[in-house]
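Of the protein chains in this complex, one is absent; all others appear in place.
When the chains are written out, they are named A, B and C in that same order, and each has its own residue count from 1.
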Amino acid sequence: MSISVRYFARLREQLGRSGDELDAEGIRTPADAWARANGGDTLPANTLVAVNQDYASLDSTVRDGDEIAFFPPVTGG
Amino acid sequence: MSISVRYFARLREQLGRSGDELDAEGIRTPADAWARANGGDTLPANTLVAVNQDYASLDSTVRDGDEIAFFPPVTGG
Amino acid sequence: MTSRILTTPLEPWAALADFERQRFAGSAAHGASAVFVGTMRDLNEGDEVHGMILEHYPGMTDGYLERLREEAAKRWELLETLVLHRVGELNPGDPIVLVAVWSAHRTAAFDACRWIMEELKSRAPFWKRETLAQGSRWVEHNTPG
Partner (left out) sequence: MTSRILTTPLEPWAALADFERQRFAGSAAHGASAVFVGTMRDLNEGDEVHGMILEHYPGMTDGYLERLREEAAKRWELLETLVLHRVGELNPGDPIVLVAVWSAHRTAAFDACRWIMEELKSRAPFWKRETLAQGSRWVEHNTPG
């Protein structure tokens, strides 16, 4: 199994990709997933986090098969 | 000339008429007009007053040719 | 900026579509519109209501609605305002009143729409007479909200 990571809007453009598939081994939080996928790059300030399409914090627990998303402040409506 | 008095809604029904034409002589306020038109009958509590289609008080000044209206609290919208 | 007393059925969504076509064709300045529609219910104070007659004070209603719109335009930055109010005989489910406000931003639109509606309910010279299963009655006071 694995953990899916998704990026949206400006962050997607900055990273040059819309997602990553990560080996779940050793990933316990969204922060772990970010570090694995983006090496030493700091998470941009104000980035929002969702786990399984629900808002979550960087240190919430994630499991094998989860979908993690990182995105900038929303601007709809 | 004269002063027109108009009644609306429940008040119109209670009085059994929708208006009166009063000789302007001696009528200086809506209170005077009410007394002239309705004799000793007390003005029902909460009755609203308009002079020339604008809210006014019972003791505001009226002139020959004015239109005075008495009506219950409004219930539109 | 329009306010109108209607003696025929009020169709709020068609009226809004028409109004926007006339006033906003080719324009993209209004970021926000807030709309309120009041509709005749079939229940009031626990009683089934079969019909309604809306009386008003012709002349004063027009002037009063006009003044409401002017006062709102002083308080908020508005692009357009539309106020329509039925009079005469209504059936349950019939729209009674439409208040619509267009502005560049949503706070002005929301605030102005609500303010106009509350002022209209507390001050505009309309009176409702309800037909019940037996007889009819004047509505005594408006609901506070």
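Methods note: a contact is a pair of C-beta atoms (placed from the backbone, for glycine too) under 8 Å apart; a residue touches a chain by one contact, two chains touch by 3 or more.
The model shown is predicted, which means the values in this text are computed figures rather than measured ones.
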item	value
Shown chains that the omitted chain touches within the full complex	A, C
Residues from chain A at the interface with the omitted partner, ascending	6, 8-10, 13, 50, 53-55, 69, 71-77
Chain C residues that touch the omitted chain in the full complex	13-14, 16-17, 20, 24, 26-43, 92-93, 104-107, 109-110, 113-114, 117, 143-145
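Throughout what follows, only the chains that are shown with their structure count from here on.
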item	value
Distance from chain C to chain A - Cα centre to Cα centre, in angstrom	48
Chain B and chain C: spacing of chain centres that average the CA atoms, whole Å	27
Gap in Å, rounded to a whole number, between the CA centres of chain B and chain A	72
Junction residues of chain B - those touching two or more other chains	none
Where chain C touches two or more other chains at once, by residue number	none
